[in-house]
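Comments concern the structure below.
Every protein chain but one is kept in place in this view of the complex.
Coming up: chain A.
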Amino acid sequence: MHRGKGMKFVGDSRIKAENKMPNVPKDYSEYPGKTEAFWPNFLLKEWMVGAVFLVGYLILTVAHPSPLERQADPTDTTYVPLPDWYFLSMYQLLKYEFASGPFNIVGALVMPGIAIGALMLVPFMDTTKERRPFKRPLPTAFMLLAFAAMFYLTWESVANHDWEKAKAQGEIREEVSFDPESEGYKIYAGASCIGCHGDAFEGGLGMPLADTGLTAEEITEIAKNGRGEMPGGTFKGTEEELHTLSEFISGLSTE
């Protein structure tokens, strides 16, 4: 048997010229027009398309650095999550009455299951020889309908999400430097402040407490009378403790 580079092939290279098999190479002679070899002619053109694509891809990468929110804190129950964009349509589905609560199974399993199942079974449902989209109206219509539904759900999900809040809730916060042994921190931790403003002053229900730019007097004032959503009079300690605490908080910074 002849081996090596000198071997002759007919069209499709898996079929050797001297073989006794019927020589039916898979060329495209039945199709009209110019065929060309994959290697190297066509691959070069594919690489040109790939290079153009790669330029766009890299511009996107450089122009928009990938996001990174602050380190996960599973105890923060106020966080409103959002999945990546390609799951938004499924996520949005779960917000409708017919697909949530007691019917959760409809949104979580039945509808995605039908979508994927139907997609997989397409060749076994659409068995005609016809390939042109307009000559097979039903499959075309169903696909357009499914696409429109996904587009609509994704759109609704994006439109109903509070993007400002989403940005704020995930922001990386500078760590506050403080002495946990200091008297001010002990008073802070002993009072109800820590519940809303966090054990490292990072905020939560309340605002972050570092770099507020407030004087100790102003902080005493806010602790007594409240401000915005913060109720007044929540600090139950003595005047002296409040003074120490205000001085302490006024001096907090992320430096």
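Simple rule for what comes next: contacts are C-beta pairs under 8 Å (C-beta built on N, C-alpha and C of every residue); 3 or more make two chains touch, one makes a residue touch a chain; residues count from 1.
Quick note on the criterion: contacts and distances are computed from a predicted model.
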Absent chain [UniProt protein name; select from "Sugar ABC transporter permease", "Menaquinol:cytochrome c reductase cytochrome b subunit", "Anti-sigma regulatory factor" or "Iron complex transport system ATP-binding protein"]: "Menaquinol:cytochrome c reductase cytochrome b subunit"
Residues in chain A touching the chain absent from view: 3-5, 7, 9, 11-14, 16, 26-28, 30-42, 45-46, 49-50, 53-54, 57-58, 60-62, 64-74, 76, 79-87, 91, 94, 104-105, 108-109, 116, 119-120, 122-124, 126-133, 136, 139-140, 143, 147, 169-170
